[in-house]
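Here the complex is missing a single protein chain, while all its other protein chains stay put.
Chain lettering (A, B and C) follows the sequence in which the chains are written, and residue indices restart at 1 in each chain.
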Amino acid sequence: MDMMMMNKMMESMPASTMGMDMMSMQACIEACDACAMAATMCADSDMAAGMGRCSSMCMNMADVATTMMRMMLRPMGHDMMSMKAMLEASMAMCQACMDECAMHADMNECCRVCMMACENMKAECMKLMAAMA
Amino acid sequence: MDMMMMNKMMESMPASTMGMDMMSMQACIEACDACAMAATMCADSDMAAGMGRCSSMCMNMADVATTMMRMMLRPMGHDMMSMKAMLEASMAMCQACMDECAMHADMNECCRVCMMACENMKAECMKLMAAMA
Amino acid sequence: MDMMMMNKMMESMPASTMGMDMMSMQACIEACDACAMAATMCADSDMAAGMGRCSSMCMNMADVATTMMRMMLRPMGHDMMSMKAMLEASMAMCQACMDECAMHADMNECCRVCMMACENMKAECMKLMAAMA
Partner (left out) sequence: MDMMMMNKMMESMPASTMGMDMMSMQACIEACDACAMAATMCADSDMAAGMGRCSSMCMNMADVATTMMRMMLRPMGHDMMSMKAMLEASMAMCQACMDECAMHADMNECCRVCMMACENMKAECMKLMAAMA
């Protein structure tokens, strides 16, 4: 299934009671998806001595990103208060994971890519938060 | 595996950099676990006409509760800022799901139990938040 | 929410098209839940040198156990073929994770408890499989 088909599916989803259609969340959905994948790989690759904290934070990042993405993909249940609070939690988790990965980005390609994926997800969550205000 | 064994495992986990041992999170961990199970069942049972919003919110609740629980079970990655933000998101999600389930609690036993599980999880998240301050 | 309330909720769930009520799955549901928690903790604790494979397998175990548990908690979607295949996948994952954890059970309390949780989940999946035949 290519991105064109996914876009078509998103267009067919109803606007939520928050008054937002899913297309306006598309960039944030894709950023969460990419971050969930990058963090899952990074958690697995962080197995050298002293990388335990990075691995654990990446496991958290992957779960938070997957949950945030799923919430956006379910317009029937959209609710302004819980969506905003989950966007805040996502941004805090992105910042923490990004800071940790930044410390190992020189040595570990996975940490470098995961750091960028966190940074991008955080930026997209901020944009969506601004659009919801 | 009974609860005594689980407690023994939690006792063996190291205190996190937040300075909290896992035993102090035990009630919140169990409340998240129960809420994740109740919300998964409730989402599945909400299939009568007009229950779509309840089902969708319960799917979100189940994912948020599972993510919150897993973050507590990973002491290596504990981080004050992201933990607090995720506790806030959990409380907001509990409130939204509880409010929705309350509207159907008279007709649907699953909604009634899910409502109570959300209420309990919210209360335990608040207690943990207070203990972290 | 205590176990009595959870049991009451399970009793209120409809029998699935597979002709099984949820109470007959209760022991397996609880075994998956315990295994998902134990494996999440074990993955986090496996941060010493040489424990990367154990940690990675425990992450897989936690995701498989959570998915298996959720499938049982959704009677509307019960389907004999997919349920049996997922029980097989669960038993294979339990065996692999149990074998890996057994190698470190002497040194690491988390591995010892996770190994037992995998063993118990595998046994309960086998019992349920037999009951479904």
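Everything below uses one rule, namely that a contact is a pair of C-beta atoms (placed from the backbone, for glycine too) under 8 Å apart; a residue touches a chain by one contact, two chains touch by 3 or more.
Keep in mind that this is a model prediction, so the values were computed, not measured.
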Contacting the left-out chain in the complete assembly, out of A:A34, A:C54 or A:L128: A:A34
Using the touch definition up top, pick the residue from A:M76, A:A105 or A:M126 that touches the left-out chain. A:M76
Quick one: which of C:A27, C:A96 or C:M126 touches the chain that's been left out? C:A96
Take the complete complex as the reference. Which residues in chain A touch the chain that isn't displayed? 1, 5-6, 8-10, 12-14, 29, 31, 33-35, 37-38, 40-41, 43-45, 47, 62, 66, 69-70, 73-77, 109-110, 113, 116-117, 120
For chain C, enumerate the residues touching the unshown chain of the complex. 17, 52-53, 55-60, 63-64, 66-67, 70-71, 74-77, 79, 81-82, 84-86, 88-89, 91-93, 95-96
Spell out, residue by residue, where the missing chain touches chain B. 43-44, 47-49, 51-52, 55-56, 59
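Just so we're on the same page, only the chains that are shown with their structure count from here on.
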So what's the Cα centroid distance for chain B and chain C, whole Å? 19
In whole angstrom, the CA-centroid distance of chain A from chain C equals 27
I need the residues of chain A touching at least two other chains; which ones are they? 52, 55-56, 59
